[in-house]
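Here the complex is missing a single protein chain, while all its other protein chains stay put.
Naming follows writing order (A and B), and every chain is counted from residue 1.
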Amino acid sequence: MNRTFTCIMCPTGCEIEAEIEDSGDRTEDGPVILKITGATCIRGNAYVENELKNPLRIVASSIRVTGGNYPITSVRLTAPVPRARMMDVIEELRKVRIEAPVTIGQIIIQNILGLQSDVIITRHIGRRK
Amino acid sequence: MTQKYDVIVIGGGVIGSAIARELSRYKLKTAVLEKELDVCTETSGRNSAVLHAGFNNKPGSLMAKFCVEGNAGFEKAARELDVPFKRTGKVVVGFDTEDLAGLKALKDQGDRNGCPGLELIDRTRLDELAPHIAGEFAMFSPMTGILNSFIYTIALAENAHRNGVNYFFDHKVTGIDHTNNSYTVRTPHGLFRTRWVINCAGLYSDIIAGMLGNTDYTIYPCRGEYFILDRKLEPFLPMPAYPVPNARAGGLGIHLTPTVDGTILIGPSAEYIEQKDDYSSTCPVMDLLIEDGARIFPYAKASSIIRSYTGIRPKLVSKNKGGYADFVIEERDTFPQAINLIGIESPGLTGSLPIARYVVEMIGRKEDLKVNPDFDPYRQGILCFKEQTRDMQRSLVHSNPDYGEIICRCETVTRAEILAAIHNPLGAATLSGIKIRSRAMMGRCQGGYCQTRIAELLMQEKNLEPQEVLYLRKDSRMFTGRVRDL
Partner (left out) sequence: MTSGQKTLDQHTVSDEIIRCDVIIIGGGPAGLAAAIELKRLGVADILILEREKEPGGILRQCIHDGFGLQRFHESLSGPEYAARFIDQAKELGIECLTDTSVLEITPDKKVITASRQGLTTYQARAVVLAMGCRERTREAICIPGSRLAGVYTAGVAQAYINLKNIMIGQTAVILGSGDIGLIMARRLTLEGAQVKAVFELQPHANGLPRNIAQCLNDFGIPLLLSHTVTRIHGKNRLEGVTVSQVDENLRPITGTQEYYACDTLIISVGLIPENELSEMAGVTLDPRTNGPLVDEHCQTTVKGIFAAGNVLIVHDLVDFVSLEAERLAAAVAVYLENDGVPAVDDRANDTSDKSRPATDCPLNAPAANCISIEPDRSIGFTVPQYVSGRKDFLLSMRVRNPHKNCTVVLQQGSTVIAETSLRKAIPAEMIQIPVRSADLVSREKITVVLKYE
């Protein structure tokens, strides 16, 4: 089976085709890759391999802030986490309530769900006057 | 729970509110029952906002009579009620001999109806009056004007309310019982016992008439679609410009009308439809509007469109019959003290005050009306910051800093005006209600910038949860809730 990717490692955006094992056999980390074509540099190959085996994503969301001049603020992860765990991270973040003031860069959760990524505040919220 | 009134007016549109105001000149306990959450939701808020001169109406008809009368006195009403109004004049343009014959007939009719100052003009004169309008010749009507129909209806209602009339929104009339000398009007929120019932229910006036034993009339909904063009084109259309009307079509033809706010309307089209509440814009009509509009106003382009809207005419004639039927304003012996106003389409807006006086006269013939000494004809609207001089603006901000916070950028509407719109005397609390009172969200970005801020203000001021914020009608929820609970 073939899957096409548009590489996002640089603006060239090579269209890369990956041929993967039809039978559905999988190794521990993703499907068996038979061939990767179309990349013009090794970063492209690496990107596609990662996308097939273990795609990682940065997640950004909102959290509840109490006592601030806005009711919510935005947060993001400091490191990408497995795509399959994105919604788990979102669920965790939904539960958060934090007291203002909060500042950009402030870590509100360390190593969220053990996924080797912290959650940081990305927007200052001052205390409500 | 039954509330007792002398007069119940069904329908809070321009006709119902004009009548309510007229009634409030007398010592009569009056209530207006409006099925929607605000005035101007139906026909009164969806028209060309033109003060017609009266040459389009059949001589001897009530339409002609009320139109000419309503046109003449309007400066006074606009002053009393603080309604934006401009007596711009109007041209009806023609291109060929058939048009010329049509124009002569139109002028004839207008002269017979008593419309002052109608004249047939040539291209040279047309160039002086409206140089960017196409046409070989035209009829010029100096008495035609344009007004803000939202503000006019709101003003009538607010003045009526101030003078003692009670407005009940979300009070759809579901039935009327006639017992002895009184009527019991039924709504989902209670009963109203009254001596007089005035049916101003517009599109649904036939239904209400039916509750009063009058099943002779059927309202045929005839939809008109409009486009609103960017105010950039304002300098090029100083007055309404219409083509010569075609008698068989149900409307006045697709015309160009400037608004008092500086935008331009193209439309309306005319299409008989099945449902009385189908306000959709449709593709073929939208294409037609630009095509037809561009015939007389070459600057009409699709790229200048900032909004479309529709209105539905409550017509008394079916599609097959075509044309117009006269206003029906009647009281029947079988149902005394119930006055039905049916089929009040154009020129209902223009004739609203004379119609109101006519109805009150009908009441006066049966009852001794005592003047209300406290009646105050004056109503002050929301001050328009944008139209003030810089000095006045400075002074306004100095006295109230809310005037210094511009919320709607496109139309320069301040926080002070939006708050006034939110806290309007009638208690209407929808996003559309704020829009029509303040002009916010009516500009070219259509609320792209200010809608979020206005919704937030509305929630704050009226203590609403997000899911309680409504766009216009009861089921028009804007939001489903919060992203993160409080």
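Note that a contact is a pair of C-beta atoms (placed from the backbone, for glycine too) under 8 Å apart; a residue touches a chain by one contact, two chains touch by 3 or more.
Worth saying up front: this structure is predicted, and the values here are computed from it rather than measured.
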item	value
Shown chains that the omitted chain touches within the full complex	A, B
Option touching the unshown chain, where B:I306, B:I342 or B:I363 are the choices	B:I306
Interface with the undisplayed chain - residues on subunit A	5-8, 11-14, 40, 55, 57-62, 70-72, 74, 76, 83, 86-87, 90, 104, 122-124
Touch residues of subunit B, complete complex, unshown partner	230, 232-233, 235-236, 277-283, 286, 299, 301-310, 390-395, 397-398, 401-406, 409-410, 412, 414, 444-449, 451-452, 455-456, 466, 470-484
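The criterion applied here is as follows: only the chains that are shown with their structure count from here on.
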item	value
Whole-Å gap between the CA centroids of subunit A and subunit B	54
Footprint of subunit B on subunit A - complex, ascending	62-64, 71-72, 94
Subunit A contact footprint on subunit B (complex, rising order)	483-486
